[in-house]
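Note that this complex is displayed minus one protein chain, with the remaining chains in position.
We just call them A, B and C in the order they show up, numbering each chain from 1.
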Amino acid sequence: MSLNYTADEMMSVAASRALRAGSSCFVGIGLPSTAANLARRTHAPDLVLVYESGTLGAKPDRLPLSIGDGVLAETADAVIGVPEVFNYWLQPGRIDVGFLGAAQLDRFGNINTTVIGGDYADPKVRLPGAGGAPEIATSCREVFVVVRQSRRTFVEKVDFITSVGHGRGKGDRERLGLPGAGPVLVITDLGVLRPDPETSELTLTELHPGVELEQVREATGWELKVSPELSRSPEPTEHELTVLRALKEAR
Amino acid sequence: MSLNYTADEMMSVAASRALRAGSSCFVGIGLPSTAANLARRTHAPDLVLVYESGTLGAKPDRLPLSIGDGVLAETADAVIGVPEVFNYWLQPGRIDVGFLGAAQLDRFGNINTTVIGGDYADPKVRLPGAGGAPEIATSCREVFVVVRQSRRTFVEKVDFITSVGHGRGKGDRERLGLPGAGPVLVITDLGVLRPDPETSELTLTELHPGVELEQVREATGWELKVSPELSRSPEPTEHELTVLRALKEAR
Amino acid sequence: MATITTLADAVAELVHDGDTVALEGFTHLIPVAAGQEIIRQRRRDLTLVRMTPDIVYDQMIGAGCARKLIFSWGGNPGVGSLHRFREAVQQGWPVPLEIEEHSHAGMANRYVAGASGLPFAVLRGYTGTDLASVTSTIKPITCPFTGEQLTAVPALNPDVTIIHAQRADRAGNVQMWGITGVQKEAVLAAKRSLVTVEEVVDTLEPRPGAVVLPGWVVTAVAEVPRGAHPSYAHGYYERDNAYYQAWDAISRDRQAFEAWLKGSVFE
Partner (left out) sequence: MATITTLADAVAELVHDGDTVALEGFTHLIPVAAGQEIIRQRRRDLTLVRMTPDIVYDQMIGAGCARKLIFSWGGNPGVGSLHRFREAVQQGWPVPLEIEEHSHAGMANRYVAGASGLPFAVLRGYTGTDLASVTSTIKPITCPFTGEQLTAVPALNPDVTIIHAQRADRAGNVQMWGITGVQKEAVLAAKRSLVTVEEVVDTLEPRPGAVVLPGWVVTAVAEVPRGAHPSYAHGYYERDNAYYQAWDAISRDRQAFEAWLKGSVFE
């Protein structure tokens, strides 16, 4: 029998499943935080959550409302200053997974959270900006992007590279001397994309249950490549949904 | 009537008197620590003691036996890491007075605590080395040197410049771009020397009670200049001696 | 030793038109009351510095206090955009706002350099991004030992840094705990500093995770209970999430904002 769940719930579940037990995760607020906390309550109880506010190993009993929520400090193994987070913990590549969102994402996984339209000095839309993302994108061993898929968001080329993904393609990260592997996984409300091993172009590798390939093509601003081994994400389990909903209600 | 006291006691008292109330002092162990703690118990109760072990505003109730004595952490306003002491507190020039000792001191107040005789690779005597002194000597607003005076210690030219005083003379610190004023006071068991305003050469400005000028000349490895306003240090007061001796016994 | 004074007197004395002013506090302990006092005293042409400009900077920018903003993330956390900030950048209203944009790592290191008395800091940052092309305070630097190329950013040394803390004693020693962000560096980097506190107490009881700023590196302390509202003060009050939500509507509309200014700040 099939459960009722929303596309956002499927996205959170898929993102949480991608987090390996025993790993460390640099968590942004919103979808990443939901997924990371779901993982800690399901298959990865020892997942180490690092928030840029300076909490190492936070174990919140509810979803934090901000990256600086008091519950993070109360439950952390250690609380440190913000410069230390970036210099001693993120920069040396100690964190396994960096979890990012995006206002625009392009076919090579480059991320824009700065400006849309016009030019930088006179943009059509001024976005919040970089925050910790540029260094999360370069220093974490791997980057997961969690973002709802649409033509507005999934663009051929981002208007501004706030955080570099695979640049203009295979080999660019190495040329730039970036230590981490970059975006290895893009989890959306429709499916999962991974960089093609040959070209580093984001390629659809998983469709969420009930999603048609055509929907994903329509929600992508470039001619979407599809993996020959395209698979279906397993549905959320009842347990995953129960935990996820409890987390959200605990807000 | 005159009290009985040792030359070392006179030196400690003279050094403590040089510390102004309300100032901050970077304290090395030994004579500087004795003088600083005496000052805190006499004319400068609000003197801020900074030890390189990371204790800001320590208020030890006895003389610490090392710069990392537990009593310093227990009584400090804040305990910080060693990198922070040097980077956030010493380097920006926040500390008024740096208190140093010396194995060798030359006529321009340069300090050697590294090697004596032979050459660096094959010295006659290997001394402990720099510790915090080189940066204390450059970054504190002023430097006081406390050292027993003898020809072995007071040399024409130090064998190794561990901590720079006035270099080869007037203007050298400015040429080197050193922020602090350097050694403005050298307090010994015989008297007090200050750099000549014209030449920066250490010049005898005070004789301790009962000390003859000839003794100081004999204890100096260069032709000692004497200030025309040569004065006598006031004797230690009974109060100063009582507090000093209590401090020492409390060890 | 820091002077214990009132918020109004401290702002009048320490914050001048044209100053570079940093209000810091990373989600927690944001000095909102001090920001609103700066609006009340009608300061102008400020260069505002803050890693995460949020509601209080939206208010100051909307009120016309700022000519420039140095920052790394500007938004209403969990809600959306800062509409006063966006209007200043996009329409130059009420006054044009110049921006100097960095990443968190860059901003944090700029404060560290400022606190350390160094002219610049070195980090692995900005590589491959467009930030370096639009921000002139990002430059390459080469390691003299390995030849590796890294990134340099200049020190931040605000004329005045303002933070909010839980407590100070009567000598002006400041104690804060919970998430302490970049406040220590921001204060040590500044020429002058103002700390608003929930309460002034006789003695600061040591507590786990507390950061203490000795009174001799703080210029002024003012007792301002709830001075961090609508952000929170660990151990004193919770974050007022409804205020952040409600701010969106006020911020979206010039008239609503000006009514808010008149009603909530100037009266």
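Here is the rule we use: a residue touches a chain if its C-beta (ideal position, glycine included) is under 8 Å from a C-beta of that chain, and two chains touch if they have at least 3 such contacts.
Since this is a predicted model, take the numbers as computed values, not measurements.
> For the chain that's not shown, point to the residue among B:Glu52, B:Glu142, B:Glu201 or B:Glu240 touching it.
B:Glu52
> Using the touch definition up top, pick the residue from B:Gly22, B:Gly129 or B:Gly171 that touches the left-out chain.
B:Gly129
> Using the definition of touch stated at the top, determine which of A:Leu56, A:Val82 or A:Ala102 touches the missing chain.
Considering the complete complex, A:Leu56 is the one touching the chain left out.
> Can you list, in ascending order, the subunit C residues touching the missing chain?
117-124, 137, 139-141, 143-146, 148, 150, 152, 154, 206-210
> In the full complex, which bits of subunit A touch the chain not displayed? Write them out.
With respect to the unshown chain, the touching residues of subunit A are 22, 24, 46, 48, 56-57, 77-78, 87-88, 91-94, 139.
> To test your reading of the contact rule: which positions on subunit B touch the chain that is missing from view?
29-30, 52-55, 65-70, 72-73, 79, 81-83, 85-87, 90-91, 114, 120, 122-123, 125-135, 138-139, 160-164, 167, 172-173, 176-179
Here is the rule we go by: only the chains that are shown with their structure count from here on.
> Using mean Cα positions as chain centres, tell me which chain lies farthest from subunit B.
A
> Could you work out how far the Cα centre of subunit B sits from that of subunit C, in whole Å?
40
> Compute the distance, rounded to whole Å, between the mean C-alpha positions of subunit A and subunit B.
Each chain reduced to its C-alpha mean, subunit A and subunit B end up 57 Å apart.
> How many Å are there between the centre of subunit A and the centre of subunit C, using C-alpha atoms for each centre?
Roughly 28 Å separates the two chain centres.
> What parts of subunit C, by residue number, touch at least two of the other chains?
Subunit C, residues with two or more chain partners: 184-185, 211.
> At least two partner chains per residue is the criterion; list those residues in subunit A.
As it turns out, subunit A has no residue touching two or more other chains.
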